[in-house]
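Missing here: one protein chain of the complex. Every other protein chain is in place.
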């Protein structure tokens, strides 16, 4: 019953934001971040601190199956100047390259990442996503993401260090977080949901198949709040498995495709939680990777 | 004469900031960005716009010699769901990886990138930079970079679309920019120098061997202003060739190694220049690439 | 007229070998290399020398557009053991990785590399070639390639160091080579065509858009000889441009798709030519790259 209710609700939100910002729009709910929202966000800066929300990126970074693990290649290093004989050149340097699966570690999903049927967000054809990249709704179309960030610390609100793996975060959980934070959710907010999962999971051998997170019903509620973006400290935002046979990632479908709402994943939210910081200027800047289906980034909470 | 004067001046700045923030410090002049600087920067936000300062990142991105060009690999795309026969699965997605030389496109140099003699910034041994990465002063040690950004639009100040390739930007050029902008430089500022070079050069086959930019004398002056960071819209900040036989990259040596000052390269500054925006909240967040000698990023001018 | 004649001839060869070795076959003309051919090839070994036919592989290797240049990454090297202080560990080693576009340098095209219409060789659907690889006719299906190799040194036969860029190698050119070599072509032979192009071109900035090589008519003749494989010392075997509007790579279509005949490209044939060696035991062993559309390799002429 609950599942069919969620499905009905999702159906009502289908294509919710298509055409809302024009037929060519590829930024979706990021359009909600206008001058008023950005200036309001900047006015939240009082302590003068900028807290990074990205995990460290190295070869130990958990990597989803079928994707290459981050690989860091040094092209030149200090050892090249330790040779005997001739004195080393005056100028010495090091440099390097990196291979990175874009949906690894802390990243934002571009709108081209997930869809259903034949269309991406705003009706763009899935045929625009080819072997050479996402020619619509790629990472280069997202642009800067600056607005009011809200931390909803579900783990702490429920008295846990980390939510149980089968915990579907519900609307009532989020409302409880808001109460504890003495905040109200506004349209255009950027909502960060803390499950405690990342810090627990990064140390173990995660299968990427099971994690706590919002279920479809909660995602519908978030969409209805008209927020600008959502993020979490787990691998794929939503509770896995989803409980729906036919939808493997129903929350991704709803948010990315129907609502045009980008999703931050793999955030490091423990510092904010420990300091009980729930409201802040959120600043994130995707790399303009042309045709990318995601971008690694280091979002900041400026307080 | 001029050269030997610059050398003397550089000598006086040798190890300028070593020990200033403790013997273990790896952030250098970014330490200047304290609470007062961050709150002051946020107070500069009036229009409520966030302007990206990164170039687009694709296979056409100019790449220095001996480094791999950016390569974007799609692991899954829309074409995988166009096959005939069975209906496609309900959830459809795309994902991808990227190979990126870290000193390509818009990036920040970590302090481990350039040194001379046997020591990096703050006296760390060059032996700490090994085949497995920069174990001191790597990209993960930089942290968020938020402060007052100042655009010094040298090209426009000198009445050019782009500075000539052999133009060494001088202190008087920078002072002229400040006059035109009706601004004074303060300690802890983040100074962005516009040569016009990037937009001109990206379309041609650059050799990375010649470009306009500040010379050593100008870099000494910048160091003496006690700014927090410097950046430019060319490939390597400084004028090339440098005019010094024994120093291939004297400005890099001075800023990164002696002063502990990170350098932004490959910035996209045309939008700021066209709108005559010279002062702004600058926000940049290096990816915490453990042991990286640089990080790609998309710095923002929030106005 | 000539073009339409070639088209007619090609049409007659369409699907020439489909079903010839069964409906599941993915090896094509390599099936011609049976016990008799392999033992006969081995009997050609008289001098006891093995000549490599591969170019050296490094960052200077010419790379076709849109593909990454070969990149060699050292994970550990001798410099890591030169540090001062503690003695180095007893066991010292170096290791490395490589990124390689599979159609770079000396390689063999798998049958999945080129097709037309909706079908690959033997009628396999193009839908079997997905983002995860060629699930039919990939490099792992080729297996060892051992047989009688024949060098047709067209450049020398025509009195040139290198054929002109617009030279379409004709049947009469090949017949002249056979006369000079005092050899007859047999079914199941492996034919290597020397244009002189590689050594000339590798030193310049080739566009990969123009090169001498067999035209469609010549390829039809080769197919009719029922040879096992063909190779050359240029980038794409066939003369480019092909002279046909609608066929960009008509020889590839004919050989790979209609005939199931693998193609070696980028061979180093100068040593054989200089020593006037025209007949030899040819041994090539593609790497079993699952789903690969080509494999790098180092074919040998054992004499």
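Labels for the chains are A, B and C, by order of writing; each one numbers its residues from 1.
Please note the rule applied: a residue touches a chain if its C-beta (ideal position, glycine included) is under 8 Å from a C-beta of that chain, and two chains touch if they have at least 3 such contacts.
In this text, all values refer to a predicted model and were calculated from it rather than measured experimentally.
Peer 1: Which of these, B:38, B:74, B:134 or B:220, touches the one chain of the complex that we don't see?
Peer 2: Of the candidates B:38, B:74, B:134 or B:220, B:74 is in touch with the missing chain.
Peer 1: For the chain left off this view, which of C:16, C:113, C:148 or C:194 is in contact with it?
Peer 2: Touches the omitted chain: C:113.
Peer 1: For the chain that got dropped from the picture, name the residues of chain C it touches.
Peer 2: 34-39, 42-43, 45-52, 54-58, 66-68, 72, 74-75, 77-79, 81-82, 89-103, 112-116, 125-134, 140, 143-144, 146, 246-249, 252-253, 281, 283-294, 296-300, 302
Peer 1: Identify the residues of chain A touching the omitted chain, counting contacts across the whole complex.
Peer 2: 59, 66, 68-69, 71, 74-77, 79-80, 83-84, 99, 127, 130-132
Peer 1: For review purposes, identify every residue of chain B that touches the missing chain, sorted by number.
Peer 2: Residues 71, 73-75, 77-83, 97, 131 of chain B touch the chain that is not shown.
One rule holds in what follows: only the chains that are shown with their structure count from here on.
Peer 1: Measure off the straight-line distance from the CA centroid of chain B to the CA centroid of chain C, and report it in whole Å.
Peer 2: Averaging C-alpha atoms per chain gives centres 45 Å apart.
Peer 1: If you average the Cα atoms of chain A and of chain B to get two centres, how far apart are those centres in Å?
Peer 2: Measuring from centre to centre gives 26 Å for this pair.
Peer 1: Going by the contact rule already set, what residues in chain B reach two or more other chains?
Peer 2: In chain B, the residues touching two or more other chains are 66, 68, 74-75, 77, 79, 99, 127, 130-132.
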